[in-house]
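Since the structure comes first, as structure tokens, the remarks are kept for the end.
Just one protein chain is left out here, and the rest sit where they should.
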Amino acid sequence: MFDWKLALEAIGMVIYATFMGFIFMGIERKAMARIQRRIGPPIYQPIIDTLKLLGKKESVSHGLIYDFGPVFALGASITALLFIPIANFQLFSSNADLIVVAYLLEVPMLGIMLGAMSSGNPYSALGVQRGLLTMVAMQLPYGLALIALIQHWGTFKLSNIVALQQVHGWSITVPALLLAFIVFDIVFQALLGLEPFDIVSAPAEISMGPMVEYGGKHAALLFTQHAVQLFAETAFFAVLFLGGASNLLELLVKQIAVLFIAIFVASIYPRFTIDQAAKFFWKWPTIIGIIAVLLTM
Amino acid sequence: MVSVLKRSLAIITLLIIGYWLAQGLAGVPFGQDKMLVGHYYLDHVKEQTGAVNAVTAIVVNYRGFDTLGEVTVLFIASTGVGALLWERKKRRTAKTEGSIVLTTGTRLLVPFVMLFGAYIFIHGHLTPGGGFPGGATIATAFLLLYMAFTMYEIPHKAFEKTEGLVGMGYVIVGLIGLAIGGYFLFDWIWQTWGWGHDNIGRLFSGGFIPIIYILIGLKVGTELSGIIDNMLKEGVKE
Amino acid sequence: MNELMIMLFAPLVAGFIAWALDVRGIREAVGVLGTLVPLGVLAKYYSTIAGSNPEVVTQTITVGGFKLIFQLNTISWYFATIASLIGVAMAFGMVSTSRSSYEWLFALMSYTGVLGVFLSGDFVGFFLFWELMTFASFMMVLKRSRHESLKYFVLSVIGAYAMLIAIGILYAKIGALDFGTIRQALYMDAMLGSISKSLTALVFLLFLTAFGVKAGAVPLHVWAPGAYSEVDQSYTAFFSGALSKAGAYGFLLLYILMGAKLVAALGIWHNHMVFSYIIAWLGAITVVVAGFLAVLQEDIRKLFAYSSVSQVGYILLGLGIGTPLGFTGALFHVLSHAVFKGLFWLVVAALVLRTGKTRFEDFGGLAEKMPITFAMSLIAVLSLAGIPPMAGFASKWLIYEAAISAHMPLVAGAIFLGSALAFAYVVRFLYAVWFGQRPSDLEDVKEAPLPLLIGMAILAIPNIVFGVAPGLVTEYLGKFLGNPVGGNYYKLVTPTGTYNALLVAVLLVFGLAIAGLIFIYGAKTRRIPVTNTYQSGNPVTEDYNLSMRRNFYRPLAEALDFWLKYSWDRFYERLAGIAEDFADFLREGFYNGNVQSYAWYLAVVLLILALWGVL
Amino acid sequence: MSVPNISAFYFGAISLILIGLYAVLVKKNILKMLIGLSIMETGVNLLLISIGYISGKSAPILSEGIEPNQAVDPIPQALVLTAIVIGVATTAMTLSAAIVLYKHYGTLNVEEIRRLRG
Partner (left out) sequence: MNGQYASLLIALPLLGAFFVPLIKGLGKKAIKTYVLIITAIQTGIAAWVFQQVYSTGKPIIVMAGGWRPPIGINLYIGHFAALFVLIVAIASFLMAVFNFKAIDVEPIDKYAMLFLLLMLGATGMIATGDIFNLFVFMEITSITAYALTAYNKTGEAAEASLKYMILGGIGSSFFLIGVALIYGATGTLNMAQIAQLAGNIDPTVAQVGLALIVFGLAVEAELFPLNAWAPDAYQAAPHPITAMFSAFVVKAGLYAMARILYLMSSVGTWHNVLKLLVVMATLTVVVAEFSALRQRNVKRMIAYSSISQVGLIALAFALGTQAGVDAGVFQMINHAIIKALLFLGVGYVAVQLGGADIENFHGLGRKMPVTAFGITVGAMAAVGIPLFNIFWSKLRIILATVEAGYTWAAFLVLAASVVEAVYYFRLIHAIWFEGEGERISESIPLVAIVVALVILVVAIGIYPNYLWSVSQKAGSDIFNVAQYIKNVPLMGVGA
């Protein structure tokens, strides 16, 4: 019963996604540098960093849960990835719908939190607190955007949504869903932990937030997780609002487009403090979200 | 200022209540014959109870139960007063001896007053009045003695015993009625034994009414004087 | 006496025996036995209830002129089994945490009360066991604190009496008390409309208060934190696991008995039944408000109390949606909430038993000391936060499906916010209790005693089993809801979405495998104790024990300070104060000791009689 | 709302009752209240008797000269006999209570006798 074709596709997709994830991280750093009129590292720099971290002779660990955290995070990201219909590979998306994927995208957060908390470092605890608060803050608009989407298309299944978008045109062409797109875009910043909402791992303040205690292969795992997460998020964004893609190349273009929007926004805005972020999320994005939802009722 | 308001308010309230009562009484016209059970009593009192005085017949025979209750009420009153004013040792509070007129007058009058009281309750079934007025007159005799002499005290131990005995007597008469006639307070003398049927209107008639009235007379006399005795005394601080 | 009665009164009798004997060993044994009997009887009846030709088991007894009907149909079997499952877990928990026979008596009495509520087929029995349940749980709280217990009792008695008046009105209008006749009469009445609209609204409001208090809907949730935390914690597993479900059962009963009539009376608005829309919004507000309050708590028991209120809010929300899918989601959440909340409370019981502390700042770093309890709490955390392979997620997913497909977007938005808050306060619990630096006085903490661990295991297994195979529950619930959810044991298929629990679990394992491989191929790791992190090797002394256990979510509190000014608690305290002052005023005013004024009262009555007579 | 035309006896009885009630309602001294109480009782007794009276008929003593249909209604008279004794009993009890009260409180003013209240 175990169909080999699907398994191979899955493994291939995981490798492709990891690789492309690192490239996206590279593009992100490169574009940010370019905007700030400096050269910036080559786009394959993250791959080199990860391999360097993996190659370290010895890695420090603070107990079982400290190790289990990053492993669980990466595993969850991979699972989430496999449920998103990427270009023409349906993978397992027929078995889960939008809500399941949205939740699976948030599960890695728990893995990172577990690891960070068990490290015993107060800064990582501070990072955990900020990460959680951001998640709480952005959850409402995030939900409203998804609900508007579901109500408009009338189905939860990602594959159906992609099919419908092929037929009726992309989601952003619908005015109500445009509002949802804007909300989702703002929330997307927080999901990726980019500039206005990167308080979670605020580099200047608490150096990498929750990951402060991580080094060696734990850091490598977290970097891979971040890459897969990045790829999955952008793919998810593309599937929902930009009508998915018939082939990988078209998907890649859309993902990079989304990425660039995020990078431009990130490079302009200063950092919000946590309660400012919460207040902000509960003001404008929520209002727009509610309008979008009421329009699509 | 408040009391004037209160008084006027009271008057208004009472007038309205009075008007309401008057309206109610208007439905019961004064002086008309409203009797229903009364006629039966008047027609049959002679041959059923042998008493000439219908009121006494009703009080003792027809509605004997009321009177039994009535006697209990007075008994409760005297016990209650006794209980409330009870002191271990009590003595009279009177300071001044009665004047010559009073003392000699009492010495002369007391036996006659007592006799008259006895007369009232013995002839209860013939003449107006009965056990209660008779007993009250006897009590006035004792009151006279109290007013006249500062040291006089009624033998209250003996009086309490008589009260008890006489009360029991009344109930036993009722129980005999139950035993003989099958009904509590049944006038077995008049109904079953049929004594005194021939001399209605004379002393030995009226079934057990005279007996009961004698008992009531003694009881009321002792009780009222007991009450007077309790009230006229003060506790002795040992 | 057929099994139904044995099942119903076994816990009560066991409670009395345990209370009377009061011998250390026997008391626990009798207690546990008392809780096992109902579970056994229910298991025996599973085949008749859920078998091929399901038939309802009924038993009627006449008590004091009332005919009490006890029936076991699919719904009551479902609720009764959940309650008895939690009951057994509670009994195992109480074996190690409760010292006095007083607690055994009233715990088992409340157990009979809950079973009675679920099994009774007429309003008198329902009201009797409802009062019994409230009274028994109140006595458990009375032992520990007067203020909290009185607050709990007054609110739930107000609810019970509101229900009594509603029952009275129905009895006056229909003349019968048993559910069958009432349901039939109200169904007919929906067309005829002999019961007026306003009267139906009044009855609905009264029932809403009664069941709202017990389920802990927002305006009436004030008793929950106090009552849940002031009781022997393993009993709270039952208190919040099973007793709050009586409230949910009440709402379900409302639908069954008066559904048609309420729709006819209160009408439809934007194709939502008005009365169910009210219940949905009640649930949504409860979820959000209780979630925010839970996040800001400093005491571990208060946190879980508010979290329990918020989770019951989900159930109300599910019921409020009104579609068969909504009912399935709500009833599935009844099971999952009972199971993971029961587990949490047993974990709290273990913590309180071993450390004797209840505030977050006193805990820390217990993961090594109590590994099994930590593992159990991790399962409970995953389930409550709604991480996919767990039962919590399955029921929450169903409620999402129902809410959005029933076009109730804002309510669905509330669930999103609620589940995020759930995630936040559950992770906060993990951090404050299990990780970080361990305070010195917790060094000698031992693992929880065996019976407590058994209790936890009893509740942990269903979490996983129903998480991976949610079809079992939806297929059973489908029996009386006209199976809105298709798919087999491990895959839920609704008209608008699917969720393959087994596949998610398998892929999660697959992902972990990949990550694990990467981890193993990396360098070998050197184990360092938690203490020498930011001190670069120097031992972390007590005063340097920097940890963020106290007011972990201070920024959120600042963001919400506008809303936090108002508190329902203070509002009710003021109300009670006003009532007591009114009582004093009444007493001083009326019985002022002066005979004359008493005589005046008589005169006034005479005046009233006179005026009324004269007019 | 016509003023009801009732006979003098009823009017007398009702006014006695009202005067008694007035005393109880207004007077401050306990003894005066008790006197008011006994006035009321006498008023009631008078009312009871006057209800039984039939104008132009004699007392219900059926000695030789008087026929049954010439007698007044005997029942109220029997009732009054009991009511008077009850009146005596109540007054005796109230007075003895007043005596005990005075011994303990030292005053008979209704305002001051208020230890038991609330």
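Quick notes on this structure:
Per-chain numbering from 1; labels A, B, C and D assigned in written order.
Methods note: contacts are C-beta pairs under 8 Å (C-beta built on N, C-alpha and C of every residue); 3 or more make two chains touch, one makes a residue touch a chain.
It should be emphasised that the depicted structure is a prediction, and the values quoted were computed from it without experimental measurement.
In the whole complex the chain that is left out makes contact with B, C, D. Set against the missing chain, the residues B:Val28, B:Leu115 or B:Leu203 yield one that touches it, B:Val28. Among B:Leu9, B:Ile76, B:Ala94 or B:Ile211, the one in contact with the hidden chain is B:Ile76.
Between the chain not shown and the residues D:Val26, D:Leu62 or D:Leu79, the one that touches is D:Leu79.
Counting over the whole complex, subunit C has residues 62-65, 124, 127-129, 131-132, 135, 138, 142-143, 146, 149-150, 153-154, 157-158, 161, 164-165, 167-169, 171-172, 579-580, 582-584, 586-587, 590-591, 593, 595, 597-599, 601-602, 604-606, 608-609, 612-613 touching the chain that is not drawn. Listed for subunit B, the residues touching the missing chain in the whole complex are 20-21, 23-28, 34-41, 61-66, 68-70, 72-73, 75-77, 79-80, 82-84, 86, 88, 160-161, 163-165, 167-168, 171-172, 174-175, 177-178, 181-187, 191.
Hidden from this view is one chain, which touches subunit D at 17, 20-21, 24, 30, 33-34, 37, 40-41, 44, 47-48, 51, 75-76, 79, 82-83, 86, 89-90, 93-94, 97-98, 100-101, 104-105, 113, 115-118.
FYI, only the chains that are shown with their structure count from here on.
For the pairs B-D and A-C, the count of C-beta pairs in contact is higher at A-C. Innermost chain of the displayed assembly, by C-alpha centre distance to the whole-protein C-alpha centre, is C. If you average the Cα atoms of subunit A and of subunit B, the two centres end up 107 Å apart. Centre-to-centre separation between subunit A and subunit D, using Cα means, comes to 98 Å. Taking each chain's centre as the mean of its C-alpha atoms, subunit A lies 35 Å from subunit C. Annotation for subunit D: residues touching 2 or more other chains are 21, 25. Contacts with at least two other chains are made by residues 10, 13-14, 17, 19, 23 of subunit B.
Pairwise, the chains that make contact are A-C, B-C, B-D, C-D. Residues of subunit D touching subunit B in their complex: 3-7, 9-11, 14-15, 17-18, 21-22, 25-26, 47, 50-56, 59-64, 68-69, 71, 73-75, 77-79, 81-82, 84-86, 88-90, 92-93, 95-97, 99-100. Of all the residues in subunit B, the ones that touch subunit C in their complex are 10, 13-14, 16-17, 19-20, 23-24. Contact residues of subunit C toward subunit A in the complex are 295, 365, 367-368, 385-388, 393, 397, 400-401, 404, 407, 409-410, 412-413, 415-417, 419-421, 423-424, 427-428, 430-431, 434-437, 491, 496-500, 503-504, 507-516, 518-519, 521-531, 533-534, 546-548, 552-553, 555-556, 558-559.
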